[in-house]
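Handing you this structure, nothing more for now.
Note that one protein chain of the assembly has been removed; the remaining protein chains are unaltered in position.
Moving on to subunit A:
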Amino acid sequence: MILILSQENYDPSTSDVQNWLDYYGAKYKRINGADIFKDFTTDLGNSNFDQLIEEVNVVWFRRWLEFESRFKITYEDLPEGVLASENNLLRLSEYVKNETRVVNNFFFDLFKEKVWLSDPRKIRLSKLRVLQLAKTNGLLTPYSLVTTSKLELIRFKNQHGRVISKNLNEVQVFTDLKSKYHSSKTIEVDNDFIENISENFFPSFFQSLIEKEYELRVFFLDDEFYPMAIFSQLDKKTKIDFRNYNNDNPNRCVPYELDEKIKFSLKKLMADLNLKTGSIDLIKSIDGKYYFLEVNPVGQFGMTSFPCNYKLEKKIAEYLIQLDKTNE
């Protein structure tokens, strides 16, 4: 049996894979993160998932606790006698987060003998480590700098020209009064920006800005590449970060052919990172070079699959069925 781990909402790609699993008559079960927080018992020997553990051969991890359903901690949750302060609220959130992590990991470990496609215990990659590994595997990367110093930033900028700043880890989303989302996006660090920052700041990540001809988003599965070119430079709004979608005029997303040399390096990188699947971002610069940016171990494959007709949903379903059979 195939076990799918995901979240209840905002994961249409997984449902698309399930449609193919249904079509092929495959046996599978989907558990969403929130389910575990409603029904889970273990005496550290047995658990209410014993039957399932016996049947499952392969686990596919997609998502787990969604942003909306992560435990919302309010002042009312503070224990009696405790000061209703912001500090205490943060402490309680941190506490619940840590408790949650133990539950999650214990649950994932129940299936540790199984074959995993994306393993939640291995996908917390450090962007910096990945960049180092990309380089050692022969990929070109933008010049990178992590610093707390304005002086160092200026020196870096003088050396490399235009500079951007991006997240060290994942994008964080914030809401405003109207519940509109604001996310921590990639921005260009220009002279105006530098003028307005203090001498010392939170350790931040800078890279030289690569003037791009187009971006590449490459889905990787079972040693195969499914590359897509994104022509975001046609449109000013998406020039720095194509996640600044422009809905009136969507970027052109088209199938692409990768060089053998790049494929070779990417395969070695994915092997080093222990990833059987993932979504890789590259830039093709206007001077004709390929720059590696990052890899997302549980990437959205729908956005590559549909515009390029790669039928990734079908291929993933077939791959899971094959893994299920060979690991019975």
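By our rule, a contact is a pair of C-beta atoms (placed from the backbone, for glycine too) under 8 Å apart; a residue touches a chain by one contact, two chains touch by 3 or more; residues count from 1.
Following the convention adopted for this analysis, contacts and distances are computed from a predicted model.
Enquirer: Hey, which one's the missing chain according to UniProt: "Urease accessory protein UreG", "SPASM domain peptide maturase of grasp-with-spasm system", "ABC transporter permease" or "Xanthine dehydrogenase YagS FAD-binding subunit"?
Expert: Options "Urease accessory protein UreG", "SPASM domain peptide maturase of grasp-with-spasm system", "ABC transporter permease" or "Xanthine dehydrogenase YagS FAD-binding subunit" narrow down to "SPASM domain peptide maturase of grasp-with-spasm system" for the missing chain.
Enquirer: One chain isn't shown here. Among A:61, A:256 or A:319, which residue touches it?
Expert: Looking across A:61, A:256 or A:319, the contact with the absent chain belongs to A:256.
Enquirer: Quick one: which of A:23, A:95 or A:201 touches the chain that's been left out?
Expert: A:23
Enquirer: Check each of A:91, A:268 or A:314 against the chain that is not shown and name the one that touches it.
Expert: Of the listed residues, the one touching the omitted chain is A:314.
Enquirer: I need the residue numbers on subunit A that touch the omitted chain, in ascending order.
Expert: Within subunit A, the residues that touch the unshown chain are 19-20, 22-23, 229, 231, 234, 249-250, 252-257, 306-309, 311, 314.
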